[in-house]
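Here the complex is missing one protein chain, while the rest keep their positions.
Let's look at subunit A:
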Amino acid sequence: MKRVLVAVKRVVDYNARIRVKADKSGIDVANVKMSMNPFCEIALEEAVRLKEKKLTEEVVAVTIGVKAAQDQLRTALAMGADRGIHVLTDAELEPLAVARLLAALAQRDEPALFLLGKQAIDGDNNHTGQMLAGLLGWPQATFASKVETDPVAGTATVTREVDGGLQTLRLRLPAVVTSDLRLNEPRYATLPNIMKAKRKPIEQLSPEALGMDVPKRLEILRVEEPPKRKGGVRVASVAELVDRLHNEAKVL
């Protein structure tokens, strides 16, 4: 394959403590640590492994968002991507708008494979990869736990994690694949690669340059914290336990 494109998203760090804004309009992300979405990291790792196996000539990482998202591109480059594309926008991003931008890039750059994380840990939408495939009219395999490509035959064989177990699909390339947790364990970026990443090229462009806008089609009505978990209680006897389960918790 000539080229694999990987989309990576800047999200709130997996372990960061977050607070809901007082007006319930969203999460307060001021001064919160941001990192690459873990599933995007897995997708990127898979792409880099394909390059190491010489199944693709080039890995291109793409991100859409604010200026600071460049940090995530640098991480992607440090992990082994060859170059980056940064679509700069301060607009709030929704899956359809993102999918349309990625589709425009796919049409422009013609990758054989477009890898994404199955979902982002902020929105948990699990929409973007599927919409992207739909817009492009490409085959898709989501929740991938194993990806094998046959560039000669022009196909990819993907094992998917589904409710009943595992499903294996063969897709004609070009195709869209989204990563699940067990696909791989992303590498630690080594210092020499972190240094080299600073010199790798990042193409910056606006959504307009791709002929797209970033419209707001969804309105968030309310964001609330889940109800606080009540502490456990110690009971003195089995009789008391049964009594409380029956009369208080009403589960017996």
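Keep in mind that, in the parts below, a residue touches a chain if its C-beta (ideal position, glycine included) is under 8 Å from a C-beta of that chain, and two chains touch if they have at least 3 such contacts; residues count from 1.
The rule is short, and it goes like this: contacts and distances are computed from a predicted model.
> Can you pick, from "Metaxin", "V-type proton ATPase subunit", "D-2-hydroxyglutarate dehydrogenase" or "Protein preY, mitochondrial", the UniProt protein name of the chain not displayed?
Answer from the record: the omitted chain is "D-2-hydroxyglutarate dehydrogenase".
> Which of these touches the unseen chain: A:V66, A:A189 or A:I202?
That would be A:A189, which touches the missing chain.
> Considering the whole complex, which of A:A7, A:M36, A:L101 or A:V176 touches the chain not shown?
Considering all chains, including the one not shown, the answer is A:M36.
> Where does subunit A touch the missing chain, residue by residue?
13-17, 31, 33, 35-36, 38, 41, 75, 78, 185, 188-192, 194-195
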